[in-house]
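Complex shown without one protein chain; remaining protein chains in place.
Here is chain A:
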Amino acid sequence: MSKKHLVIVGNGMAPGRMLEHLFEVTDAYDVTIFNAEPRVNYDRIMLSPVLSGEKTYADIIIHGEGWYEEHGITLHQGEKITEIHRNERKVLSEAGREVAYDKLVIATGSNPFIIPLPGHDLPGVLAYRDLDDTGAMIDASDKGGRAVVIGGGLLGLEAAAGLKQRGMEVTVIHLMPTLMERQLDTAAGYLLQRELEGRGIEVLCEANTKQILGKDRVEGVELADGRVIDASLVVMAVGIRPNVQLAQEAGLEINRGIVTDATMKTSDPNIYSVGECVEVGGLVYGLVAPLYRMAKVAADHLAGASEMAFAHAETPTKLKVTGCDLYSVGDFAEGDGREDIVLRDAMRGTYKRVILKDNKIIGAVLYGDVADGGWYNELLKSGEDISEMRETLIFGQAYQGGAGADPLAAVANLADDAEICGCNGITKGTIMAAIQAKGLTTLADVRAHTKASASCGTCTGLVENVMALTLGDAFQLPASEGMCPCTPHSHGHVRRLIKAKGLKSIPAVMQALEWTTPEGCAKCRPALNYYLVADWPGVYVDDQQSRFINERVHANIQKDGTYSVVPRMFGGITTPDELRAIADVADKYEIPTVKVTGGQRIDLLGVKKEDLIPVWADLNAAGMISGAAYAKGLRTVKTCVGSDWCRFGTQDSTGLGIKLEHYLWGAWTPAKLKLAVSGCPRNCAESTCKDIGIVCVDSGYEVLYGGAAGLHIQGTTKLGTVPSEEDVIEVVGALTQYYRETGFYLERIYKWADRLGYDHIREVILDDLDQRKAYNARFAYAQSFAQVDPWAEFVSGKDAHEFNPINIRKLEAAE
């Protein structure tokens, strides 16, 4: 019986592997391969080491010429198939060759996706897909200069690392906020970015490419925000598209890829498909492991009747960049009933996260320490119930010591001279000896006697473990004093460490301080955002999604979901024009309630969210800005009429109030900040129950602070008396800044002062002139970034998504 004829379109890794399997079980076929690339089958996964110079083309060949001869395969290199005639079971090549088949396998792979930007067809713009691309990149890198890589996914980063290793300057442009967002969570993406930046690769996230510049060849890249980056090479690595053209023209069923059943058969029973061009079970694949499984299934079915079926399995992702260890597998998105176990080690820069559902592992993300990746993947695949080893799961396989593994084992196994507290150089032995010799039972005692965990405090957990080990049952872990359940660190610790370690983003804080959740909660995120805003003016970019709604949309949400709008009236002074504009707005937008507030301004209540922007535009046009009546920040400066009108007034309290409000507006503070200026001790502006109050007297100005008139009622305490308005402004600026730098989020100024001590605050802010000037200077510097009217920004189009529904459906009236 003559052999059947098998024709394969494409000569990549999947059909290569398929043939290996096929030849193992049968020699029933004569095989002909058409390959558009003029090469034998090579390992595409290894293109990155070729680019970086760690390997050569010869190293990555899978099937040499000899292999094709040995198996009697006819290989047409560099010859594309242009048509499939399914009725006649024939293929036609571009060279005019006609070949008949009994079975056909389409393995056309995928094409790199090229964003059709202006300039994308200039010489010097490359994809990163095959050996030709790699060769072109190597040639370009010999000339030096800067390469811009568009796309911060797996391929893009491998290209970037390789080009850097070849001596080019490299910038990565990535549309999303974190790198490799499909394989990594935010925390691991941050660590990866830090590692790449440490190697001198510039990483620009949330950057949108507008066009590629150049006349005869590429000269640079322009971003949507106007930035221009010079470049002699641009690599686009933004994704791949299954190459379905040939199959489509042949009339096979196509969706995202060539649709096959679980036996890899297409809609034509004589045609199979394998590789990146395939869509099976509704999914397309780009990693090699599932492609090899497709190859095995297809080979089995080509060989004869078979039960084998392709089944989806999670495939781990690894980055092939030497020294960047990351591993991710499975599902690490959020969802109900899912639990995270997170272990961060700030010293070693590692991050481990295992995602559980119903006591089974459904995903893992590892950075820095990937040794246990395979083990977690095994547990994921087997679906084993992990409740027995839950306590120690995150430490890895080495800590699974059979039944009832001890969570303290890691600490117990440390030698006595192992350092526990890095800041103070305190060893495990020293702590244990002190506990025993002095009968210490609390963390505070241990801190006092040994200094362990008394500085930065990151080792607190370790010290507690040593205590538990030494004291046994006598030691009870203290209730957490952490700022929220995401961290054992208190607000004070967090604030100190942000400065001490130079942490400038929320992910940086969460990693360095070993947060136990992937992305924090509604308690810690707003607090961290405030601390970073206050500590790094002009550097930190406010994270809107970590702000409460009122601060995000600069209006106060009301119980029915509408908003209230309060324009600023400096010092409580307004004009007929402003009042007319407010009245017009109230009429035009049918605002149901107009109320005079306790802070001497006017509140428009019941504004619909979609009306906010037009309301602000109208108020802006009349010269008014946001009154920040929603802010953990400066609210109002209330005044009396003072010496301008009042027969008792000693100074111009109204004028001073206006000056203060002009100086302070826009400032973010730990909690809301309300001021008042009274023109005489009769105190008509109620200065003595404000956060900061000024009372004018004949000889000057009394500066008071720490009042409260809410749930808690408390009179102010006097900071001191100063002679001039300039002094008042300087002292208030310094006091506000000291509060901004040391206050805990949501801590009003009176609580802050109780905690720090009124005497201490007076020494720093009033008595020590140098410190006063330094604090005030820092405040003025921060204000240079903070005094931007948020209403005007929104009116000019910023964050428009906040204010409009994405979609409105009008329902047809039902019959």
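The rule we apply is simple: contacts are C-beta pairs under 8 Å (C-beta built on N, C-alpha and C of every residue); 3 or more make two chains touch, one makes a residue touch a chain; residues count from 1.
Everything below uses one rule, namely that contacts and distances are computed from a predicted model.
S.K.: What is the missing chain called in its UniProt entry, if the choices are "Assimilatory nitrite reductase (NAD(P)H) small subunit", "Tryptophan synthase alpha chain", "FtsX-like permease family protein" or "ABC-type taurine transporter TauACB, subunit C"?
M.R.: So the chain that does not appear here would be "Assimilatory nitrite reductase (NAD(P)H) small subunit", according to UniProt.
S.K.: Among the options A:Y68, A:F332 or A:Y701, which residue touches the chain absent from this view?
M.R.: Touches the omitted chain: A:F332.
S.K.: Could you tell which one of A:I386, A:I557, A:L746 or A:A792 touches the chain left off the display?
M.R.: If we include the chain that is not displayed, A:I557 is the one touching it.
S.K.: Check the options A:T26, A:T186 or A:Q771 and report the residue that touches the missing chain.
M.R.: The single option touching the absent chain is A:T186.
S.K.: What does the interface between chain A and the hidden chain look like in terms of residue numbers?
M.R.: 177, 181, 185-186, 332-338, 340, 517-522, 525-526, 544-550, 552-553, 557, 559-561, 801, 805-811
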